[in-house]
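Of the protein chains in this complex, one is absent; all others appear in place.
Labels for the chains are A, B and C, by order of writing; each one numbers its residues from 1.
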């Protein structure tokens, strides 16, 4: 095990993938000379050259579409859309082409495309740069959606995504890039099918993913200090959801709190609530609750941004409320 | 009361709005000479001229954005995006501008824009033309989302939307346009805040909206013939949801089935399930269930399309299952 | 005007156009019988474009087309039965019946759709060409789209990216003067489409899309240019759609007279006339050609009729690759 940042983990994953397979290339805005808006591809242009590391124009719809086309025709493109905020410009290509082509062609076509993008708030970049729309992506049949939260997953899920025959969308929470973590051995062997219990516990299941995982773990630690033993489940893959791990946890603890940085109404947290309703209703000792973002364009000032998105304190308070331990 | 088609009801609403207020204008692809892809504006160009009825280029992002700009500057635009499928090209303008400008400007700006679009499957137009993405829209703070299901609402909610100071998105299920219904008196007085109980009942609440309302009512009729008295709730407004009407119904019947043409995972049905979980958990006699679209790009042939989207038979079967009445 | 072709070639060109025309006439007939449903966009009037352009392509070249793609798939060699079955929505269809009229696919012939979002195919074509270039294959990608697509942002972005990276894309605009019911001058501030190529430093050419030989010649120049590594071109084929936009269209936006004028120099009529001038076709030739096409269509219909429906159990098959 060795320590490195999430950013470095992504870079290692990119580099290994590029070195291992000549069909792999990286394209996106500023992935080359600039080294990636979040520095994930720094040095790769110099090492691998402009054919493999392609700076694109500001044309999200077209370079995502070109990724689909290249994937249809023998390549293994990794497209970096700088952030999920800009991916709105590419949604037509994603929903109408990437997600449909295999099925609509009767199984003739395959789109082995990997798209990476930063997501989330927490860096005071205001309303147009703070979306958490991975829940939208998780709605779309035909694509897979990943949310690596650890450095091992940041690298490992990227490598695993490149082995998938279908389009995979990877959401990297922008808050995580500078965070350090331990890289486990053989990250390339991680699965894309299973959620992970990051902290076993018995009192209640906190179900979360991505940037919020660390807030949930922090809250669990604080709760442990007060004698409350929460389990923390990291979804890892948002589509398809690992229903079994979710339900197993809830059947054990009988209570669930979902933490999701999406705006509450219609976020992924709602789907998880619904799946628990459908699969573990009779196991529940209390209604499932959710800590999500406030229904507001995320504001710039820190105190308002903090108030708008999930925080460990709010998780702690919700858990206590659910366990009837006062607040 | 008089009979007319949903299409005629929309046209009446458009015409009245245009005649009543010189700030109102209609723009979109083929709204003029063609008369609207679904015929909703037929005759209006001839009556009102090309300043008020504006055919646009195929440029969804720009004509929606232009609608936002015009709304900021004293007009009352009605933008027709031919179908929700093409609105994917305009989502950046919708999510990043229309939805944020009031809040992000500290309350200085107002975007009184109305956007109409057709939604839904059922006409054998295959995977790229059959989306039901109104659930995505309902996730976005800063906009309102309507789904008129009756001819009265088709006209009345449009007129009411034009009185709103914020952007309103109206989803008209394409299946409804040729359907006839009774226009109630004074449609302009309909509210945008309340769901409607379209059929009172006691055995179970079927909660739905838009094109699925008619399938739910058909199912309720068939169930009534077998002595099962289902209540049918028409959400009407998808954002903000009328939580009170939903919960009141569920507290009465103790069981809920949601019918939503969106793909099951992450559809609006999940949010409604979550709200019932949160607000009426202790009133439930059984887990909430959902009838949604299969997780598949909607295929062209009728038998497969029918199998992919909610049908009265599936609603009937689900209700019976939930009531323990065998299938 | 291009040189006189030899007799065999002329007969083939006529046959190809006529085959598209008769196929679609049959499709329209089957639509009114309810055998075909949903959207059906006919190519009638525009046959010279597909018939002239597509034979220029090599088998390993790629094609990306729109929802108005029956002619293109026929020209590419997908068996007519598979196309007719696709219109029916039957398993024997070229997309297992799942796509219908707007979504013909034939991977074995590198026919990548049949895509129904206007301009949505352009980025895909750019990517296919990028993959060819990166793999050092001297292939081209032919991307067909309508005049209406030119107004979409993706047209601009794709033209720029293809030109910037010198990708072997042939941007083939079928300018039939209307986007649905909107005439080009009502949606383009500058309606000369070929001239737009200049803004991307790319060659652009206006071509008489009613003249199958002119189409072929222009296409050959553009394909040679791309194959030699000189990058993309834009060809604007000036043509006209004789029928309604789709079967739902009441055609309120244009007058009969305009349509009749275009029909008077329609691609088939026009070429037949020239073949008579060249004296390279007899009435017998034409009759036996029509008869052969008629037989092919009858067989295609029979194939479609006989083809089974996809079982409902297979509905979600191939949403993802099988594990």
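One rule holds for everything that comes next: a residue touches a chain if its C-beta (ideal position, glycine included) is under 8 Å from a C-beta of that chain, and two chains touch if they have at least 3 such contacts.
Only a predicted model underlies this, so the values are computations on that prediction, with no experimental measurement involved.
Chemist: Taking the complete complex into account, which shown chains does the hidden chain touch?
Modeler: Within the full complex, the chain left out of view touches A, B, C.
Chemist: Going by the contact rule already stated, which one of A:7, A:76 or A:129 would touch the omitted chain in the full complex?
Modeler: The one listed residue touching the chain not shown is A:129.
Chemist: Quick one: which of B:11, B:33, B:102 or B:173 touches the chain that's been left out?
Modeler: Of the listed residues, the one touching the omitted chain is B:102.
Chemist: Decide which residue listed in A:29, A:134 or A:153 touches the omitted chain of the complex.
Modeler: Looking across A:29, A:134 or A:153, the contact with the absent chain belongs to A:29.
Chemist: Identify the residue among C:32, C:136, C:190 or C:283 that touches the chain left out of the display.
Modeler: Selected residue, touching the omitted chain: C:190.
Chemist: For subunit B, which residues touch the unseen chain?
Modeler: With respect to the unshown chain, the touching residues of subunit B are 25, 51, 56-57, 59, 61-75, 77, 92-93, 96-97, 101-110, 141-142, 144, 165-166.
Chemist: Tell me, which residues in subunit A touch the chain that this view leaves out?
Modeler: Contact residues on subunit A toward the absent chain are 29-30, 32-35, 37, 42, 55-62, 85-86, 89, 123-129, 294-297, 299-304, 307-308.
Chemist: Which parts of subunit C are in contact with the chain that was left out?
Modeler: So the residues of subunit C touching the missing chain come out as 151-157, 159-161, 163-164, 186-190, 195-196, 198-202.
Methods note: only the chains that are shown with their structure count from here on.
Chemist: Closest chain to the protein CA centroid?
Modeler: Per-chain C-alpha centroids ranked by distance to the global centroid put B first.
Chemist: Using mean Cα positions as chain centres, tell me which chain lies farthest from subunit C.
Modeler: Result for the farthest chain: A.
Chemist: Rounded to the nearest whole Å, what is the centre-to-centre distance of subunit A and subunit B, using the mean of the C-alpha atoms as each centre?
Modeler: 30
Chemist: So what's the Cα centroid distance for subunit B and subunit C, whole Å?
Modeler: 36
Chemist: Would you mind pulling out the distance in Å between where the CA atoms of subunit A average out and where those of subunit C do?
Modeler: Result: the chain centres lie 41 Å from each other.
Chemist: On subunit A, where are the residues touching two or more other chains?
Modeler: 61, 92, 96, 103-104, 141-142, in rising order.
Chemist: Which residues belonging to subunit C are in contact with no fewer than two other chains?
Modeler: 97-99, 103, 115, 117, 120, 153, 319
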